[in-house]
Structure formats: C-alpha cells, structure tokens
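Missing here: one protein chain of the complex. Every other protein chain is in place.
So, chain A:
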Amino acid sequence: MTAVTAEEATQGAADGAAADAARAEAFDAAVAADDRIEPRDWMPDAYRASLVRQMAQHAHSEIIGMQPEANWISRAPSLRRKAILMAKVQDEAGHGLYLYSAAETLGTSREELLDKLHAGRQRYSSIFNYPTLTWADVGAIGWLVDGAAITNQVPLCRCSYGPYARAMVRICKEESFHQRQGYELLLALSRGTPAQHEMAQDAVNRWWWPSLMMFGPPDDASAHSAQSMAWKIKRHSNDELRRRFVDICVPQAEALGLTLPDPDIRWNEELGQHDYGAIDWTEFQEVLKGNGPCNEERLAQRRRAHEEGAWVRDAAAAYADRHAERPGTSGAAAEPVEATA
C-alpha cells in the first residue's frame, strides 16, 4: 500500500532539483485546491514527519484509552451496560488499528510505532493518565472525553492526507455511539438516588477540565498549529475548537441536571458564545511530562499486554509457516475471485 520502490527513489535522486521543484509545486497546488494527498504522491519531508507524529499519537491514544474504561468491564452494574462497554472498548482497539494502518502508508512500520510508544518516545493523549475512580467515570468519559474527541475529529475527516481523512470518517461514525452511551449512563445516575446523582456530579467535576485540555495548548503557545493549518492537516485552531465544545456542553449539562465545575461560565451576548474560566496549564504540562496520576501504570500495562501476547503472535506465525509449506491446505483462493464471492 505504501512503499516508494528503490527504483523510484533512485530516479528521484537523478532527476535533481528541477523535478523536485515541480513536485513541490504540484503538492502545494493540490493542497490549495482542497485535493487529497495520497500515499505514493510526492510530499515534503516535514509534512510526512508531521503526519506520522500526529497519527501515531492519535493511534496510541486509542489503544491506551482502552485501559481506563476496561477497568470497569468486570464491575458494570448490568449485563446491558457490560455489553455496551465491551463494544466500546473493542471499538477503541479498532480505531487504533485504522490509524496505525493509515500511518503505515507513510512508510513507517507497525512495529516501529509500537516500539516508540513502549519506549515513551511517542505520546498519547494526556487525558488517559487520569484514573477512573467510579462507575460514573465511564459516563463522563463517553460524554466529555469522546465529545471533545468528536469535536476535534470531525474536521479531520477533511484532512489533506487521504488515508488519515478516510480513517477519521469511519471513526467519527462510531464515536457517536460512544458519546451517547456515556450521556445516557450519566442521565440515569443523575436521575437516580441522591448518592448516584452525587457520583455523577463528582465524575463531571473531575473530567471537565482535563477534557478542555484535550484540545491542546492555547493558540499562541501551540508549537505545530500554524504549519498544520497551512497544510490543511488541521482545519481549526485549538482555542476555536475548545470554545465550540464549551458551547455544546453547557446546554447538555443542564439537560443532565448536572453543573460544570466552572463558576466563570456565562453566556456572552456580544460574542454569541460562552465565556469560561482560566485553564490550569501547569497541570497539563505536568501530566505531559509524565507526572500525571496514571502515566507509569498505563505504559506498564501496555508493555505487559504486548509481552504477554508474544506467544500468541509466535504461535500464529508458526501455524502460518507450516501451512505455507503444505500448499493447498489453507484458504480457498485458487479460483477467480468473483467465483468465490
């Protein structure tokens, strides 16, 4: 699906600067025309590197994000909630796989991406370094964390890199279920006993601010934003998306009968949007540096899962090798494909 062949690479070197300039021009024109860049197209090295960084971080976030919620599968309060939560956690694994595949079209291997995650050399979203203390946290994650993710991800469906945009279309379709199940879960608790209501409010209190931080640093402090927007990888600034999210959440919180833990939230008639309080960016930086409540635990669990799964990968590879030695024993492929459909 990806690789530039050796022949193409040699040819690229031989053609020299003139051809490079022509290719750069074609790339710029495609981006300007809102056309999509596809894996085998020429692209600037920095564009490729920026995409790999963002897509890897996105993929890692999906699979690390399985942990805080999977923590509650065995203690879900009903079979209905348990089935829903398992489906959601399975979706997160799927989203990770879509994104790893898309990242691989840029010439990086799956193994390399996982190695860098395990070595702490590539990041995942810092939101997953917070613990899930009660069942209500599963609801707050669905409503707020997935809600923030959707606000971030919908514009990525129009990202200039084709495989990333296509992966995001699929992911966004599935995220909607994630957000609605969380909202419904919180609603049930909010309308339940006083203790359940309090549990829901406590979860919202803890998840609100970290959810706002998911949009990344303020625009004037965001290292990659300007270039990503010029390349149309990003379509809106961090602060713009954050404000959009606040506007969406305020009425949703009211309908839940819960309050957002920010006394400064009020409607600004003049601007036609909500004002909100100052975000504690020191906390964000600390979690990013590895000092969040669960940083070590998440990475240790990921490494352990990978190491403990090694025998399964080895067994599957050994089985495949043995079957490859005895042709005709596996699959049904020796006919024209249409005939097998």
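Following the convention adopted for this analysis, a contact is a pair of C-beta atoms (placed from the backbone, for glycine too) under 8 Å apart; a residue touches a chain by one contact, two chains touch by 3 or more; residues count from 1.
The definition used in the following text is that contacts and distances are computed from a predicted model.
When the unshown chain is looked up in UniProt, the name that turns up among "Sulfate ABC transporter ATP-binding protein", "1,2-phenylacetyl-CoA epoxidase subunit B", "Protocatechuate 3,4-dioxygenase subunit beta" or "Cytochrome b" is "1,2-phenylacetyl-CoA epoxidase subunit B".
Across A:Pro44, A:Gly94 or A:Pro218, the residue that sits in touch with the chain not pictured is A:Gly94. Residue in contact with the omitted chain (choice from A:Asp34, A:Glu111, A:Asp220 or A:Glu270): A:Glu111. The omitted chain makes contact with just one of the residues A:Ala83, A:Ala221, A:Ala255 or A:Ala320: A:Ala320. For chain A, the residues touching the absent chain in the complete assembly are 1, 8, 38, 40-42, 87, 90-91, 94, 97-98, 101-102, 104, 109-111, 166-167, 170, 174, 306-307, 310-311, 313-314, 316-317, 319-320, 323-324, 330-331, 333, 337, 341.
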